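With one protein chain removed, the remaining protein chains of the complex are shown where they sit.
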Amino acid sequence: MPTDNAGQEPLLTVRSLRIPLPQGGDRSHALYDLSLELERGEVLCVVGESGSGKSMLANALIRLLPETVRIEQGDIRFAGQDLLALDERGMRQLRGNRIAMVFQDPLAALNPLLNIGEQIDETLRAHGYGNASARRQRILELLDYTGLPDPQSIRHAYPFQLSGGQRQRVVIAMALALGPDLLIADEPTSALDVTTQAQILELIRRIQQDRQMAMLLITHDFGVVRTLGDRVLVLRHGQLIEQGPVQSMLDRPQNGYTRELLDAVRASPSQPRPDLDLDDAPVILRTRGLSHSYLRRQGLWKKQRVTALEDASITLKRGETLGIVGESGSGKSTLGRLLLRLLDADQGEILYQDIDLAKLNQKQLRPLRGDIQMIFQDPGASLNPRQTIGHSLMAGLLVQGSSPAEAEQRARALLEQVGLPANAFNRYPDAFSGGQRQRIGIARALAVHPRIVVADECVSALDVSVQARILTLLEDLQRRLGLSLIFITHDLRVAARLCDRVAVIQKGRIVEQGPTSEVFNNPAHPYTRALVEAIPGHQRYPST
Amino acid sequence: MKGLWFLGNRLAQALLTVLGVLVLSFLLVRLAPGDPALLMAGEAGSDDPHYIEQLRVQMGLDRPLASQLLTYVGKVIRLDLGYSYRNQSDVWILIAERLPATLLLLGSAFLLSSLIGVGLGILAALSARRRGWLDKLISTLATLLYAAPSFWLALLLIILFSLQLGWLPAFGMETVAASLSGWDRVVDLARHLLLPAFTLACLFLALYIQLTRSSLLEVFRQEFVRTAQAKGLAPRRILFAHVLRNGLLPVVTFAGLQLGQLASASLLVEVVFAWPGIGRLLYDALSHRDYPLLLGVFLVISVLVVLLNLLTDSLCQWLDPRIQAGGGQA
Partner (left out) sequence: MTPFKSALRIAGRHPAAAIAALFLLGLTLLALLAPWLRGDSPWAMVAAPLLPPFSQWAHPLGTDMLGRDLFTGLLYGARSSLLVGALSTFLTLLIGVGVGAVAGYNGGWIDALLMRIAEFFLILPALFLAVILVSVLEPSTSSVVLAITLVAWPSVARLVRSEFLTLRQREFVLAARVSGQSAAQIILRQILPNALTPVLVVAGFVMATAILTEAALSFLGLGDPDGMSWGYMINASRNLLRDAWWMSLWPGLAILLTVLAVNLLTEGLRSALGRQGGRHAD
């Protein structure tokens, strides 16, 4: 909450900021006539997707813009000082001292060759903090304050020895070193696991309340806004769309774009579909006791056996969408790949049409390949950059024995089905956006008339607004083609929206399975409970 | 403790490589068509049937290949690398006499090329960031140096500095029959060393410049440099503790890998400058097909390179804490 300082000038004022981009970019300006104000002790969330200019704003505020970019016009005032008029030396005195920044990826943000203590120490030294022992004291204080266990040994550790959450705590400790007035956080939790995210958000909230620090929090996730924000500002293509207090924005968004962003995070569990009677539908695919492990190198000679998946048993009914939900490294992708025999299981059965797919060799598997297909996560990487779209779509059909003419006809029909222009057939992947490439990925998966489709994190790499459209497309196609869908994701909100039944997976084991609304509203297993509670925005406004 | 284990590991690998070198040189002679003993005897001993017979027994040509190999390995370990008929001396002694000169040349060339190369590379990278002209100049220089054959460069330098200007001697390691001592001797040595070392350094200068420049530019793009800037650190601190520290790491690794090439190039430089090292020894042995000597030199220089590689590996390990832990968690 902003401190009571009626009549005092805002801590940060930005007026009509305009930053042009070099020629040939996808838009003319990174930021266009942006104005905002931030009071002391207030948390302002800047919401936008990729290309909105939010990161450029953060960089502009601390004057660390890339070489090729300059501020064309505008005004930035911080605590009464004109930041744009300040020389580099003056700016350096502010950075890390009164304005601090937290970046998205903690591993990339830390120097891999210096230990943690040194990296915090150099900030203190640069701003003349005190003698060596005073600095040491301060470092231990900071590490403890940000919730790191055993600060003494963390001080001597190197970044690669810490976990993602620990690293982000270190980055936050570094930012707090000199007690800044303003903290700018650029997507501080996006690179972290769901449960870790929740912890870090909680930490930030606690710090902000303790110190009444002003915060500019940049995010794409309205759930985060719910948790931390006082006021929120929506950016799109470098322009201000809407701004206002968080509560009123959530209740009565004025702008259509804002509404789109909000819809994407509404975690309302899907209503059971009227046309699908889950109890009657036959089981089309079942796994029993599926396990997979691999050897990991440790040092030069030693090898460790890592269990990726253990004793996984799931059932998929015809026509339904089964969600596999878990954090990164939980084994959900492994499960997907086992189903497609991209990996070989150590143990267990995959039963389809009374055949155990796990026991077939590649030759026996080939005729069945057409029945189960996969949509991959990264639309950029899942298409061969040297093949035209048409070729990529036709490849599977040709292998299955269609004639080239038939394959081409089918490929063109598919393009239409997924909403792409006909001329896409002869073009290459790099001519398309992420969302369009994912449509192509879906088209490719559907080309061979599969009965079952496994979607492995297929919307995770996309912007929120694009995600919504792809999910709608998937739902639509599933209904029309009668597909059975296995949807692998780490995002519970997406799972809640799309899936009829869901299986929660933790560290290679399935801990809970059942209808989505039951599992999410009344989680039986503590891990499921932790996941549901970790959804950003869940605490303040429980999902309806 | 882990570090020691790691080092021991590397040592074992190095030993394995040395063994491989032994096997290779053992096989090389047997590659040639004809009687190996005849070959080993070379032109010099071909008249002497006793020598050939002696060789034949020594090499155990009547015994199976495996036991021949074992004998060979056993001999090498005892530093018995054969006998050079032509020079009337044990191969090992000949090599031992010349080895210091080669080491001196390699060492000074390495120092020159790495120090100057890295220095110029840093300047080029800094200039590149500001789109300055210095970068273009240094990069062009590097491209030219990289394409020039070292032995030709050597001749050009001799023409310029020895024949035209008369500043530096063209051949040898020391002025013959001058019997200098103390400081004078050192200066004389240095004057003779300058051109060969510089020539040898030139090729690698290009590589160091290019590598340092690209490595540093890569590091400048990294997030942690931006973090350092956002913390308000002085540019000097950022350059040394963050940019150089990370950017020069690949250069050290690279330096290790280049040792083989450096040793190779030293062969040519020694020939042109008549520098009395083992490269020169090899060259003389070539024209007479003095195989014991040829193989002996090959063996020694290969082992030398393997050991130096081991040294640089250990240095890398010490500099980068991630390697010790076997990569750690990415």
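Each chain carries a letter (A and B) given by its place in the written order, and its residues are counted from 1.
The working rule: a contact is a pair of C-beta atoms (placed from the backbone, for glycine too) under 8 Å apart; a residue touches a chain by one contact, two chains touch by 3 or more.
Everything numeric here is computed off the predicted structure, so don't read it as measured data.
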Candidates A:30, A:185 or A:383 - the one touching the absent chain: A:383
Option from B:95, B:109, B:123 or B:297 whose C-beta touches the chain left out: B:297
Of B:65, B:96, B:159 or B:186, the one touching the omitted chain in the full complex: B:159
Candidates B:94, B:217 or B:272 - the one touching the absent chain: B:272
Options A:85, A:134 or A:342, residue touching the unrepresented chain: A:342
Footprint left on chain B by the chain that the document does not show: 17, 20-21, 24, 28-29, 31-32, 39, 143-144, 146-149, 151-153, 155-156, 158-159, 163, 257, 260-261, 263-265, 267-268, 271-272, 282-283, 286-287, 289, 291, 294-295, 297-298, 301-302, 305-306, 309
Hidden partner interface residues of chain A, rising order: 337, 340, 342, 366, 369-370, 373-374, 376-378, 380-387, 392, 395-396, 399-400, 429-430, 441, 444, 448
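Criterion: only the chains that are shown with their structure count from here on.
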Intercentroid distance (Cα basis), chain B paired with chain A, Å: 50
Touching residues on chain B, where the partner in the complex is chain A: 2, 5-6, 9, 129, 222-224, 226-234, 237, 241-242, 245-246, 249, 319-322, 325-330
Interfacial residue positions of chain A with respect to chain B in the complex: 62, 64, 67, 92-97, 100-101, 103, 105, 107-114, 122-123, 126-127, 158, 160-161, 171, 174, 297-302
